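Structure, as structure tokens:
Apart from one protein chain that is not included, each protein chain of the complex appears where it belongs.
And then chain A:
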Amino acid sequence: MIDSFLHLFEPLTFLIILGAAILGVILGAIPGLSGGLGVALLLPVTFGMDPGTGLAMLVSIWIGGVSGAMIGSILLGIPGSPSAIATCFDGYPMTRNGEAVKALGAAITASFIGTFFSILIAAVASPVLADLALKLGPWEYFSLGFCAIALVASLSRENVGKGMASAALGLLFACVGFAPIDGTARFAFGNMYLSSGFDLIAMMLGLFALKQIVMDFAKGTQDLPTVDAGRISGFGVSLREYRDNLWNIIRSFGIGIWIGFLPGMGAALSNMVAYAQAKSASKHPEKFGKGCIDGVFASETSNNASVGGSLIPMIALGIPGDGTTAILLGGLMIHGVQPGPLLFTNNPEIVYAVFGTALLSAVLVLLMQFFGMRLFPAILKVPYHYLYPPIVVLSFVGVFVNVGGSYIFLFLLGFAALGIVMDMVRLPVSPFLLSFILGPMLESNLRKGFTYSADGAWAFFTRPISAALLAAAVLSIVWPYLKPALRRYRLRAS
């Protein structure tokens, strides 16, 4: 084990890890790109390296990418990747309020806490926790996904109906293309581009980046936000703010690591669920969405905690937690390492190298972002007429590179238009996105749930964990309607 750790500090290996972490942060921060893309692109580069160094490089890009995604969310309101969507909700308003550096400071520390401690837990408890994932069936996975959507939809407290309508639209958009399990074509109208479904990156950039730019231009917005760099010391977050958010951070960490370690789920889901929970549990929910630091802590702790969470099934079972861990898994196999229960016995040095690199990368990313956090907001001093045109081009190029065809521009523009309409009629975007992301997983598990049990649909209600999650989902939807009725009843009774 000590040899594996010492190997990471050899000059060449250390430089590779540092360079990869920097590249990951840059890719994560650029809209349309991500650390996952970096892992995929650099996988062939590792063929000539020894397995330990090659995997160290891939893991570092991944860690840097997840953490770097918050930079675009906070400074521009454009998430670098789906894992940082919820960071936009309060991070960007904080920037608009002149608290960009403070928001970055909170996000950086939350990212570090999430990554570092989740990896420690993964290193210690992988074999034990992985068994738990295997005990859950499609009923629990469906109910968990549905519960997550209901929680996020209920964030629109003033109108839960709109939250659920937005979620339903997301589910229907996810139905376009080939159905899971049997591959039946749905709502494609014979079009080959629709047959493969909508692209998540095009959806994200349309709904956030292009929509924001069109709206700002329409409103004639030219005022640049002020930057709080001059009056900030340390991470810019007071001890009191950390103390006030202690429980929020612990809860978000738990959500992140739990969702991360469930196969097929990941940081794209955990950040929104943690945000929803933070808002629900907050003493001042009305401040959320207007620049509340609690929302940044929740989102960034949970999405980074999912890093450690998704390493658990990858290392212990050979099951990828999300798309990026699937590529990492491929990297392990290319280097002749067979992931699974025997990995700890057959290749312990690889396991320690992966965990050691992840811990070292988390520290390097923390240091890099600490020194960079006063520099990143320089982008906010760039007037919009210099800033927005390159973002438009990056959005178009980003979606093109992702799918490799010009047809994707139509989807990008379509989602920008949809975002503008949703904004005008006040339909929230987050339940839509979350439902779209979870749609295929939900459908697959719903159908498996019907098929695997003789009880059919009843199994969703008779299995305890599934039933509890469904009950929580229903409660979160009806509670905003029930609460005023209960208050009136109590008033009448008293």
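Going forward, contacts are C-beta pairs under 8 Å (C-beta built on N, C-alpha and C of every residue); 3 or more make two chains touch, one makes a residue touch a chain; residues count from 1.
Operating definition for what follows: contacts and distances are computed from a predicted model.
Student: Can you pick, from "Malonate decarboxylase acyl carrier protein", "Cytochrome c oxidase subunit 4", "ATP synthase subunit a" or "Tripartite tricarboxylate transporter TctB family protein", the UniProt name of the chain not shown?
Tutor: Hidden chain, UniProt protein name: "Tripartite tricarboxylate transporter TctB family protein".
Student: Per the definition of touch given earlier, which of A:12, A:375, A:425 or A:493 contacts the omitted chain?
Tutor: With A:12, A:375, A:425 or A:493 as choices, the missing chain is touched by A:425.
Student: Please identify which residue in A:194, A:413 or A:472 touches the non-displayed chain.
Tutor: Answer from the full complex: A:413 touches the omitted chain.
Student: In the whole complex, not just what's shown, which of A:213, A:296, A:343 or A:360 touches the removed chain?
Tutor: Counting the whole complex, the residue in contact with the absent chain is A:213.
Student: From the list A:113, A:155, A:446 or A:469, which touches the chain that is not on show?
Tutor: Only one listed residue reaches the unshown chain, and that is A:446.
Student: Over the whole complex, note the residues of chain A touching the chain we left out.
Tutor: Counting only chain A, the missing chain is touched by 37, 41, 158-162, 164-165, 167-169, 171-172, 175, 179, 181-182, 184, 186-187, 210, 213-215, 217-220, 222, 383-386, 388-390, 392-394, 396-397, 400-401, 404, 406, 409-410, 412-413, 416-417, 420, 424-427, 439, 442-443, 446-447, 450-451, 456.
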